[in-house]
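The complex is shown incomplete by one protein chain, all other protein chains being positioned as in the whole.
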Amino acid sequence: MDSNTANTIGLLRSIIAEAYAESPHLLHVLYALQRQFLHISDEAVREVAAHLDLPLSQVDAVVEFYSFFHKIPRGRYDILFSNCTSCGYMAGGVDLMAMLGRRLDIVAGNTRGDGLVSMDQTSCIGMCDHGAALLVNGMPIVSLDAAMIDRIAALVEAETPLEDWPAEWFQVDDNIRVSGMLLKDDLSTGIGLSTMLALDAAGTLSEIIQSGLRGRGGAGFSTGMKWQFCREAQGAARYVVCNADEGEPGTFKDRVLLHSHADSLFEGMAVCAFAVGAKQGYLYLRGEYRYLLPHLQSVLARRRGLGLLGVDILDQPGFNFDIDIVVGAGAYICGEESALIESLEGKRGIPRTRPPFPVTHGYLGQPTVVNNVETFIAATHIVLRGSAWFRAVGTEKSAGSKILSISGDCAAPGIYEYPFGVTIRQVLDDCGAKDAQAVQIGGPSGTLIGSAEFDRRLGFDDLSTGGSLMVFSQARDMLAVIVNFAHFFAHESCGFCTPCRVGTVLLKNGLDKIAGGHGTRYDLDEMQRLATLVKSRSHCGLGQTAANPILDGLQRFPQAFEQRLVHRDFEPHFDLDAALEEARQISHRDDAAAHIE
Amino acid sequence: MSKIRIATTSLAGCFGCHMSFLDMDERLVALLEHVEFNRSPFTDIKHCGPCDIGLIEGGVCNVENVHVLREFRENCKILIAVGACAINGGVPAMRNHFNLRECLEEAYVNGVGVENPQIPNDVELPLLLDKVHPIHDVVRVDYYLPGCPPSPDAFLKILGDLLADKEPSLPHNLLHYD
Partner (left out) sequence: MSADIKQSPITKNTITIDGQEIPFLAGQTIMDAALAAGVYIPHLCHRQGFTPHGSCKLCVVDIASRSASACTMPAVAGQQISNNTPALNEARKTITQMLFIEGNHICPSCEKCGDCTLQAMAYHLGMLDGHFPQFFQRREVDASHPTVMLDRDRCILCELCVRASREVDGKNVFAIAGRGINAHLVVNSASGKLVDSDLETSDMAAHICPVGAILIKEHGYEVPIGQRTFDLHQVSEIGLEKTILTKVRQPDE
């Protein structure tokens, strides 16, 4: 071993030891390495495996699974443009990523030769109420326009530290437009917990069950029943996990809740812990929201200081509970609760086979409650105000309110809280969506509806949503929207099961062919057949919903597809003439026979 | 009754499928009472006229393959992809792991025993596509007859079905990819 190698390994080991001492979680150790060395080398993988006593292959597999870890060095400025239809680089109608690429002489997906800058696109970063947005070294810059792109290029070239970039660029506002039963009040700390202690665990559970609260992630399982199953399950320990991996494009309400209602959230997790008998909680925060980590940690520290977390909470003997935050690293699939648990365990985010469900076999195989940020906050309010208060709002099957993230073609994108049962028309009126032709409810995995259905209502028995509501005006090309979603799912498929791993790519390619003006009627029929198979035969919710935009689109907006079709009985899926380019270059030929029409 | 007109060709293939076709031996005589051959290595007819059935062996690796395949598609009522190469590119498609320049340099420049190393280049030589494709990537295909090569029995079964105006199908014992 020469001295250089020895130095490198010494540095690696000290970074690993330091990160590990701070948090032993594999994702955190890898993050520290990525940040320090701008990539995770094979040597680093070996050292991590040795230090954490993990198989090399597990560390390697994790590095390759998450989008924010890289085996090839990124630039000292690592710029990731969101590619969502609401906060993506095309959101303003101009390709801002291509523009920055020209300014910095860099192609998306690459690191510049001098190592200064790398640029790529990434799935929705949850800034949809702010227009086009990017992450630079993990920090969001919002409301991008062409002038800012010029300035960003100049700041990068001048190697200006991020601290000296204009502070207002990093200002992420809450944009709360309509406040309902949850957003109206910021609960003072501990008040929910005190009320709960008076109720005791059984009484708390009963209130949650009676409230009719259902999971706010979109699936809508009864929260009270989930807690009860967990409480009744056999296990050496129980865990409370908050799913803050808000990855559905168009969703940003958790960003706002984490920013401005973190106390209510942590209180709700403690309520759950008390009800089910858990000692340890985890907040799984999406990597795109890492910028919220210092704030969340300070809230946790304050709550520990107030005796609201830790040992003998509020002087109740034996009420011990604390919360750790685990930060993801760019994988939409980790929003699926069993994939999230796998990720918490330091593995690839592959959804587990169910049954068994996490309430009986969750984190480390123990009974685990996984709930959405909004669900825990609602629980806090219910404990404080009672189930009747909650039930009084909403509909019979969908009690309470729903916090919506509204984005797209409307005058006032932002956060809107409505009682369940509100019509889409009402929502569109309120956010100033004047000429909507379509609304995507619940994000790409949800439901795409046209204007004929605007009198449908939000709720578990009609239009269910995790919170995303994207508005598309008459000016939008709906096929382009659907193509965008298809690319998203192909990128985010975990690769576990065949129908989703291969099917999402085939759907993406098929849509690209149609959008490119090379699709035939046959291709469209194939799309329908394939989409149906992916939907019905995939392993988890990702695959089972990935084809929704296509199936909804074919049903509601057939003209968006049909107007692009060529009326021939066959079109190749690739450009024959372009396939000759390499040979033309090698042979220096450009005669007629060197081309194909 | 007029005879069924068949055309055959080998694109990026080895003519093994054609050899296998001829392996039906004396049964060929009976078959020829019902069919006649148009463009085919069997006849040396250079261009395809209107035909009932076109049998394509081999994948698509160059410009000439594309032109021939299109000619077949335009002239044949029914087009059948015959053999592994026509169906998925087969052994020639193993070059798809490499870019074209790497392939040509390995064969004509750096290969063991190469004399006067140079990449062949003449207007008479059809340009290569960057990848070898199955024929259904380039034209619509009606039926597939797998095998490397398909057995004479498999040819007879498919042609027999078509002659009898039945939907062609292969029984399990004739279905092979090797």
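As written, the chain order gives the labels A and B, with residue 1 at the start of each chain.
What we mean here is this: a residue touches a chain if its C-beta (ideal position, glycine included) is under 8 Å from a C-beta of that chain, and two chains touch if they have at least 3 such contacts.
Keep in mind that this is a model prediction, so the values were computed, not measured.
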Residue of A:491, A:521 or A:595 touching the missing chain in the full complex: A:491
Candidates B:26, B:124 or B:178 - the one touching the absent chain: B:178
Residues of chain B (touch criterion as defined above) contacting the omitted chain: 81, 84, 87-91, 93-94, 96-97, 131, 134, 136-137, 141, 143-146, 148, 169-170, 172, 175-178
Touching residues on chain A - with respect to the absent chain: 42, 46, 55-58, 60-61, 63-66, 331, 348, 353, 355, 490-499, 501-506, 509, 530, 533, 536-539, 573-574
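Going forward, only the chains that are shown with their structure count from here on.
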Cα-centroid distance, chain A relative to chain B, in whole angstrom: 49
Residues of chain B touching chain A in the complex: 63, 66, 99-101, 104, 119, 121, 123, 126-131, 133, 137-140
Residue ranges of chain A in contact with chain B within the complex: 569-570, 572-574, 576, 579-584, 586-589, 591, 593-594, 596
